[in-house]
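Some notes on the structure that comes next.
Here the complex is missing one protein chain, while the rest keep their positions.
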Amino acid sequence: MEWLGPEEWQAVRLSLRVSLWATLFGLPPALLAAYALARWRFPGKWLLNGLVHLPLILPPVVTGYLLLLTFGTRGPVGSVLQEIGVVFAFRWTGAALAAGIMAFPLLVRAMRLSLEAVDPKLEQAAATLGASRVWVFLTVTLPLILPGIIAGSVLGFAKAMGEFGATITFVSNIPGQTQTLPSAIYAFLQVPGGESAALRLVAVSVAVAMSALLLSEWLARRAQRRVAGT
Amino acid sequence: MEWLGPEEWQAVRLSLRVSLWATLFGLPPALLAAYALARWRFPGKWLLNGLVHLPLILPPVVTGYLLLLTFGTRGPVGSVLQEIGVVFAFRWTGAALAAGIMAFPLLVRAMRLSLEAVDPKLEQAAATLGASRVWVFLTVTLPLILPGIIAGSVLGFAKAMGEFGATITFVSNIPGQTQTLPSAIYAFLQVPGGESAALRLVAVSVAVAMSALLLSEWLARRAQRRVAGT
Amino acid sequence: MTLSVTIQHRFAGFDLDARFEAPAGITALFGRSGSGKTTIVNAVAGLLRPNAGRVAAEDHVLFDTARGVWLPPHRRRVGYIFQEGRLFPHLSVRQNLRYGTWFSAQRPRPAEEKRVIEMLGIGALLERRPGALSGGEKQRVAIGRALLSAPRMILADEPLAALDEARKSEILPYFERLRDEASIPILFVSHSAAEVARLATTVVALEAGRVTRQGPAAEVLADPAVTPLGARAAGAVLSCRVTRHHDDGLTELDAGGTPLFIPRLGAAPGTPVRVRIAAHDVILSRQRPEGLSALNIISGRVQEIRSGDGPGTLVSLETPAGRLLARITRRSAEALVLAPGVACHAVMKTVAVAPEDIGGLGGPTGQGLL
Amino acid sequence: MTLSVTIQHRFAGFDLDARFEAPAGITALFGRSGSGKTTIVNAVAGLLRPNAGRVAAEDHVLFDTARGVWLPPHRRRVGYIFQEGRLFPHLSVRQNLRYGTWFSAQRPRPAEEKRVIEMLGIGALLERRPGALSGGEKQRVAIGRALLSAPRMILADEPLAALDEARKSEILPYFERLRDEASIPILFVSHSAAEVARLATTVVALEAGRVTRQGPAAEVLADPAVTPLGARAAGAVLSCRVTRHHDDGLTELDAGGTPLFIPRLGAAPGTPVRVRIAAHDVILSRQRPEGLSALNIISGRVQEIRSGDGPGTLVSLETPAGRLLARITRRSAEALVLAPGVACHAVMKTVAVAPEDIGGLGGPTGQGLL
Partner (left out) sequence: AASLKTALEDIAADYEARTGDEITISFAGSSALARQIQQGAPADIFISANEAWMDELETDGLLEPGTRSDLLRNSIVLIAHGTEAEPVEISDALDLPALLGDGRLAMALVDAVPAGIYGKAALESLGLWPQVAPRVAQADNVRAALALVSTGEAPLGIVYATDAAADKAVSVIGTFPEDSHAPIIYPAARLSGRDGVAAADFLSHLHGDEARAVFEAQGFVMAAPAGTGS
């Protein structure tokens, strides 16, 4: 394409990668959190619930700052992780972490809603047929909450595609490394005459997210149809 | 409280007001959109779906900028609304609008998930008992998706409490009018040494949102228990 | 009011093509599992849009695909008792019961409500939610909900399957009353020959989506060729009239001149009642038997003898009380040298006339016959 | 293997306090709607944690609140046929059927699977999802799913309520085989006296959460005082042995020396079978009746006469075939001058022994008796 420079393409690719990873890696812990919140009773439940929602409540800048303090090369977690070769600071992995954390509440809530809609009678039936808790989850609960997982993933992916405040605060805005689409858009908006370039990137961003959306709708409809019969 | 200045208190009150209104006013259109997406088939469905997700995909600054262009006093919608006395520019109403729009996708998705989990057989049963579509919705669907509405509202409220980019771009930051908690926090974070003041506000913000969260959980549990029997 | 039904619908692997008339009274849809009963009922209720067809109650057209008429379900006012309950989980039992009256122009009738609640034995459950009910309780509430919605037509899809005999015999008379008093058509899906025989005015037999037989209950049920009913469903329905009540707990009926003794009925002398006599409950004898404990002996003449490839034979008798069916072994038929025109006696025990086999106003008062 | 059950549980407004033993074979839980049958079954399956109680199969304790033992449901390996199907909507019928084998150490047995699928008539549905099944089809798949899970115990909560007679008579023999071949205990909830009489080894009668009567089926069912069963459930179960098969489609049984004719049975000569003879199907006579179409006449002596306040009387006869019950009217009893010790003859039609009243291997081959 002519109308996107190489650096902009880089931002597109990076944004895609960051959002995909953020969503994929966010899914398992989000599922766990959703399950815990929907099904278990434990003392610190309200705290977990609060923590999950935190990235939504806090201004993204704060989240980014907290990430920087925690996962930065000098942060308590970041420095430990660095020992084992995992570096977030100023890498695209950090952008994925930030995006994942920002998307987390959305993932969790969608899955939790779906989990709460699963008829426990079906899970009971599975148990009487010899399925242990884990198997019940894998063979009954999980397929039944598929629409919720898809919905959550789409929300999360969209959020990750749009995430900016936490990302730029945490891993800065380095072209090819941490410059995601929103960061690039931001940078263009900061200089005189950058609007049209920003607009182009916005269009790309919207197109990518819309494709993901359509794909997810299609997947969800398939999952739905399978359950409804025929 | 000693540790919050009067201006900060103002920000707290304003944030509460903005978030509440954003959530409350966002609910009906979100419900409508969720219903349309979950139940209807119409030509522009994918477009509606995309539009709903847009605030999530776009960097908040862009959303704020678009709001400014549309709902500003000279914008196509804003200028019309101004005729009938509705002004968003530089008012807390504008902050509520921005927060509401940013929270919209979250409201819609939660409700849509719940709607899709409602057993159409129950709605059919209601119809055979003489309930028209509207009545079926009011007496069967709506009560059954209450958990989703609550979940959506919480997400939306939390998001509104944390919303910053779109709000400040659209209605800027006028103490007492449009300076919400996140704006205040952002301002503190821009100057060296502002961290501790920012932290105080973050604490307030978290406390408020957590209270809303606990309240919502309690409401949702009640709604759940009613359906489960006893 | 006659309901005429024509429905064509295709599911993958199943093809429904049914046409029947349901005159006033109860029309039983009778057929094996998967024969299309629920599909028909759903189409009548407006929950399934069939590929083609027309359903009309007299000139009130519910739908007509040819003319593009489709009344939405809520304007059809059918009282649909679903095969699977479908109670509203968020409403109490009382609210479930009253749900249908919320949208009805008619005032709810408290007396009627009380009667239905009592009949169904759900008075103690009114404040509960469906989640805390047993299977049979749910089904009873579902029956009540449909009945109390002041319907113009009742669609009952196996309403009594989950209920015990005692409860059934409390509910059956109610359907009879609906049949006899209100002139609304009732489509009644059931697997029980006894239930169908007792209630149905008309029987529609379905097999794999086709109507194999339809007509007045007495006729269809007396026809052993109606496969889905199975041999045990054969029987005749006699139209009788109450003569008098005896002190020993028996009610004497007049069946075309012959006295018939059945357990006490709560109906005044003169009331017409229908008694179903199952073919397998009738014993035949060439001489008039003496000294038997069986009280009912009807004399008649053999009209027809039908044998299948089983050991049984179906003998229809022409009697003053009407046509009577007896299923006996071929061995017996041969031993008795039965042939059309031969005079013989039908022996039936009093108590073999089961409570649910007696139709009419009220139903038997003596629940436990002992 | 004996299952001993002690369960106490309180719901708001309902109090369950049941204790019974379920020996090998089929134990029928019999009781009116809301009497606590499902609650008991749920506790045995581990889906409901009762306030107190103990359930053990011999020394294999499923739970014991006193000792704090609670086996999770998936380690109890019960084959639970739920009152409401509970099929997995996201799995095909085939996957539903096989679900139980996914977690079992045993290899799935294709032959057994084929047999069950055939018996249930669901061969054509295997690729469908439960959403596209009729009510009866769902129930049949649910039965298959439980049976194929290689359970150590079967809990069947009204498994046959949604099925037509023909299908029932195909499935009942399967339960009989389970009862007779596998030595696993079966708890069977049912409303149908005939079903219970045919299948049950043991009957536990429940009323409002209490066990009112328990014991061998023949005994309990012969007791008219067992309220929930109702008078019509009274009957005796005779233990017979197949003598020979006749050409005219009849099977001759030996009931303690007396020949008994029933519709052809698919069992080899010598096989023991149980025949239930409902009290209301028996006619009594002082002289040996001649020239009747009824083939079965058993002679005996009156043992006891019980009258209630209804028009009926229950006469128990001591016969060489075992105890036999006859319900006749008081009027007849007086006319025949019956009293304990008096000799009399019991007349039963061949075909009055309904297919589902005959237990044993195979079941009758003659589906349609005609």
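As written, the chain order gives the labels A, B, C and D, with residue 1 at the start of each chain.
In this section, a contact is a pair of C-beta atoms (placed from the backbone, for glycine too) under 8 Å apart; a residue touches a chain by one contact, two chains touch by 3 or more.
Keep in mind that what you see is a predicted model, and the values were worked out from it rather than measured.
A.B. asks: Omitted chain: which shown chains does it touch?
C.D. replies: So, spelled out: the chain left out of view touches A, B.
A.B. asks: Thinking of the whole complex, not just what is shown, which of A:T128, A:T169 or A:S216 touches the missing chain?
C.D. replies: Checking the options A:T128, A:T169 or A:S216, the one contacting the hidden chain is A:T169.
A.B. asks: Among B:L14, B:L37 or B:A89, which one is in touch with the chain left out?
C.D. replies: In the complete complex, the chain left out is touched by residue B:A89.
A.B. asks: Among A:L4, A:L69 or A:L219, which residue is in contact with the omitted chain in the full complex?
C.D. replies: Touches the omitted chain: A:L69.
A.B. asks: Residues of chain B in contact with the chain that isn't shown?
C.D. replies: 61, 64-65, 68-69, 72-75, 89-90, 164-165, 168-169, 171-174, 178, 183, 186-194
A.B. asks: What residues on chain A make contact with the chain left out of this view?
C.D. replies: 61, 64-65, 68-69, 72-75, 89-90, 168-169, 171-179, 183, 186-194
Following the convention adopted for this analysis, only the chains that are shown with their structure count from here on.
A.B. asks: Tell me which chain's centre, taken as the mean of its C-alpha atoms, is farthest from chain A.
C.D. replies: Farthest from chain A by mean C-alpha position: C.
A.B. asks: Please report how many Å separate the Cα centroid of chain B from that of chain C, as a whole number.
C.D. replies: Going by mean C-alpha positions, chain B sits 56 Å from chain C.
A.B. asks: From the C-alpha centre of chain A to that of chain C, how far is it in Å?
C.D. replies: 60
A.B. asks: Between chain C and chain D, what is the separation of their C-alpha centroids in Å?
C.D. replies: So the centre of chain C lies 25 Å away from the centre of chain D.
A.B. asks: Two or more other chains touching the same residue: where does that happen in chain C?
C.D. replies: In chain C, 12, 84, 128, 132 touch at least two other chains.
A.B. asks: Any chance you could list the residues of chain B touching two or more other chains?
C.D. replies: In chain B, residues 230 touch at least two other chains, as defined above.
A.B. asks: Is the chain-to-chain touch network here best called a line, a ring, a star, complete, or other?
C.D. replies: ring
A.B. asks: Of all possible chain pairs, which ones touch?
C.D. replies: A-B, A-D, B-C, C-D
A.B. asks: Could you list, by residue number, the parts of chain B that touch chain C in their complex?
C.D. replies: Interface residues on chain B, with respect to chain C: 121-122, 124-133, 135-136, 139-140, 143-144, 226-230.
A.B. asks: Can you tell me which positions in chain C touch chain B when the two form their complex?
C.D. replies: For chain C paired with chain B, touching residues are 45-47, 72-74, 76-80, 82, 84, 86, 88-90, 99-100, 102-104, 128-133, 145-146, 149.
A.B. asks: Taking the touch rule as given, give the residues of chain A at its contact with chain B in the complex, in rising order.
C.D. replies: 46, 49-50, 53-62, 65, 105-106, 109-110, 112-114, 116-117, 147-148, 151, 154-155, 158-159, 161-162, 164-165, 181-182, 185-186, 189, 198, 202, 205-206, 209-210, 213-214, 217, 224
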